[in-house]
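The block that comes next holds chain A.
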Amino acid sequence: MRFLLLLIGALIFSVSAAVSETNVLCIQKFLSKTAFNAGSVDGRWGKKTGTAINNLFDQAGITEPKTIKKKDAAEVCKILQGSKKKVLLESANFKVYPILIGKKP
Partner candidate 1 sequence: MLYNNPHNWARKIGFGFEPNAKLPSDLKKWNKNQLNGKFQGVGVPEKGSKPIAWPEEFNFSLQDRLKRARAYHKEAERISKRKNDNLRSYKRNRLKLEQFIHAFDAHKYWNFAIYGEDMVKQRLTHFWMNHFFVSNSFDTHWVLGDFRDRIIYGNLNSSFDKILYEATTHIGMLDYLDNTKNYGEKSKSAQWRRANARSPIGLNDNFARELLELHTVSPSKGYSEDDIRGTAKVLAGWGTGYAIHSLYKAYRKKRSRDFLPDFSKFVLEPYSRRAAEPGSKSILGQEFLGGTKGKNALRKLTDMLASDDHTAQYLSRKLAIHFLGQDATNREIKVIYDSWKKSKGDLKVVHEVVIEVLQNTHAKRFLWPSTWAFQAIRISGADIMPGFLRDKNMSLKDVKHRDLDEFPIDTLEEIGFDVFGWDRQPNGFSDKKEDWVSTEHFDRRVKMASKIFSNNPKRSGEEIAEILGFSDQTKKAISMGGNDRAKFIIALCSADFMEV
Partner candidate 2 sequence: MLTRRHFLTGSGAGLFLSGYPVHGFTKEPVDGRIVVILLEGGMDGLLAVPPIGDKNLFKKRRGLVSSKALKLNPLFAIHPNFRKFSAMLENEEASIVHATSFPYTGRSHFEGQNVMQTGLKDPFSSRTGWLGRAMAIAKITGKAMSLDSPLIMRGATDYDNFYPTHLKDVSMKFNWSETLNLIQGTHDSDASNTFDVLGQKQPTSMRKWKMAHRDPLSLAEKAGHSLREVDGPRVAVITVPHFDDHTEIMEASEHPEKFTTIDNIFASLRNKLQEQWANTIVLTMTEFGRTVKENGAAGTDHGYGSAGLLAGGLIKRSSVIADWPGLATSELYERRDLYATIDYRSVCAACIEAAFGLDHDLITEQVFQDKNIPRAYTHIFGGLG
């Protein structure tokens, strides 16, 4: 019984890991078409992927999720593939660095 539970647990884990990897891949593939560099498109959530997607959402003015982490990958992937995909892609063509002369950081 215990063995069966372990097996089911492992199965669920591997499925969710695969799903997670798929979502991360989805984000990375999207980023690869933009000016926001996520490093390799490998399905692994790393610092570059996190920084890139957070920066993209900041520039696009999307405030939810607040600070994107790996656990948010599914939600983010949904947004990226949703109705606003085209507009998002366009806004991410280039990066916008604000001018900070005379402004507080």
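The candidates came about this way: all candidates are chains of the complex that A comes from, given by their letters.
Just so we're on the same page, a contact is a pair of C-beta atoms (placed from the backbone, for glycine too) under 8 Å apart; a residue touches a chain by one contact, two chains touch by 3 or more; residues count from 1.
In this text the structure is predicted, and so the values were computed from the model without any measurement.
Shown alone here is chain A; of the other chains of the complex, listed as 1 or 2, the one that touches it is 2.
Taken together, the chain A residues at the contact with candidate 2 in this complex read 35, 51, 54-55, 58-62, 84, 86-88, 90-91, 93-103, 105.
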